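Only one protein chain is missing from this complex, and each of the others stays in its spot.
For chain A:
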Amino acid sequence: MLILSSLLLFILLAAARDEFQEELVIRPLHSGDIYASFQFRTLWDTDFLQEGQKVSHYRLFPKSLGQVLSKFSVRELHISFTQGFWRTMQWGQPFIPSPPGAELWVWFHDTVSDVDGNWKELTNVLSGIFCASLNFIDLTNTVQPSASFKPLGLGNATDHRFLRYATLPREIVCTENLTPWKKLLPCGSKAGLAVLMKSEKLFHSSFHSQAVHIRPICQDEQCSSKAWELRQTLNVVFDLHTSGQGKKEWSLFKMFSRTLTEACPLASSSKVYVDITDNPELFELSPATPLLGQAVVLGDRRTYSVYDLIMPTSSMVLSPCALGDMLRPLLHAERYVAGFGLQTGEIHTVIYNNHPYRAFPVLLMDSVPWYLQLYIHTLTVTSKSRDNKPSYIHYQPAKDRHRPHLLEMLIQLPPHSMTEVTVQFERALLKWTEYTPDPNHGFYVGSSVVSALVPSMVAMRTNFTQDQPLFSSFVPVKEESSYFVRVYTEPLLVNLPTPDFSMPYNVICLTCTVVAVGYGSFYNLLTRTFQVDEPSPPLSKRLANLIRRMRGVPLLT
């Protein structure tokens, strides 16, 4: 009895240290669109570094993900599903960037012996959990970046043999992916902010991205206790003009076709932030709130109206009037394919540094599939029409049908400039079974990743506070004067020459015919000799000779 009650107390105490926070940030963008960013954070207190400790009690942390973490010895997992492309120049920087399609990058523990085997099983398990076709991730589209994807959580071991990165630019996101994602939340879609996530409105948007980020973090300043952090983020950009809204007025009901009723009972904090930095006096928020918060995020100090759902409130309406100037994103990248015909081409990546006077280095990572053969001797990097030699180049050439190209470069961008990186490639002819059923659609090349520490105009906070809003605490801030930005470029669509798919039998027959003609003529000339052509006797004579031979009588000539 005593043991049972102490066990119960222990479980309750242990469980009580799990924490769940949810928040929604609504930011009206300058192009008239509305950016809504949901973040759900679950903290799971377990001592994951202890090997062999089987965890069987899951409270807030989803069991499926916990089992995945322990089975595959995962240290960090980041997976995102995105539909649409984030327009940096019109919308600013997103809180959490993601490339179009699916992206998965994982840091494994350094105790893992067969990382590739674990990776393969992990992708298959995740494709089951998220109902996505992540099983298309295999060694032909996985790379091991050496510098670009450093761990975002704890961990100082940076041996990039334990890192795997893959993207599937062709992956589409739909309700089948949203539903299991919502199921991972402690309250599901029944209470709290997740109530707003209705798929018919969420997918009727310009940009939709849902992601899961799992990493180990410190729970306090001295890092005496560690926890697993699971962040589920959903970023949506609603285009209010196409969704039939005449005037620039929005409400939660109009955006999501649902209203907020109550906070999730399991959440320790549930807040809605509305960005009112641009012309606060011209905004009209209803119901108004006296709570105002300020946060420095992405190098910009912004003011937010805070609605705390733990104290109930009704739906929100906002009517903005004129909007001021948007802070120009300091780092922006574009990518396109140049050239004509199906034999060769050129990939151009253009990176813009919009800072007026500061130069800073960026790390560009390119992963190109093996069937576009890159020629690294044609790599040119020009800034302001002068050659700009990268200070660090890591290039791993592709092996046909085994691994893709990986090119990582550290480029110093001069202030207020455009840098262009070009590299030539040749298109390969594949075997007819290696083409997708729609081969003339083309083949996708995953987005390039540009990672940089951008100098900030506003000092960033480096101290660690528990009650920071979630959207400003995603990326750990190491120094005050710069913030980390990752920009994804467009994916490319490249056409390859195709063979005629209706012809396998005909080709085999025709080619073997030509080889047989060669064989036949040589065979004739090798095995036969020249002889004088004596005409054969007529049939009657031959029959007569046959009968005579049987009779034993001399033959006719």
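We take it that a contact is a pair of C-beta atoms (placed from the backbone, for glycine too) under 8 Å apart; a residue touches a chain by one contact, two chains touch by 3 or more; residues count from 1.
FYI, contacts and distances are computed from a predicted model.
One chain of the complex is hidden; its UniProt record names it "Phosphatidylinositol glycan anchor biosynthesis, class U", one of "Glycerol-3-phosphate acyltransferase 4", "Calcineurin B homologous protein 3", "Snurportin-1" or "Phosphatidylinositol glycan anchor biosynthesis, class U".
Across A:V112, A:A359 or A:A428, the single residue that touches the chain missing here is A:A428.
Between the chain not shown and the residues A:D114, A:D400 or A:E480, the one that touches is A:D400. Taking the complete complex into account, residues 340-344, 370, 373, 375-377, 393, 395-401, 405, 428-433, 497-500, 503-504, 507-508, 510-511, 514-515, 517-519, 521-522, 524-526, 528-534 of chain A touch the chain not shown.
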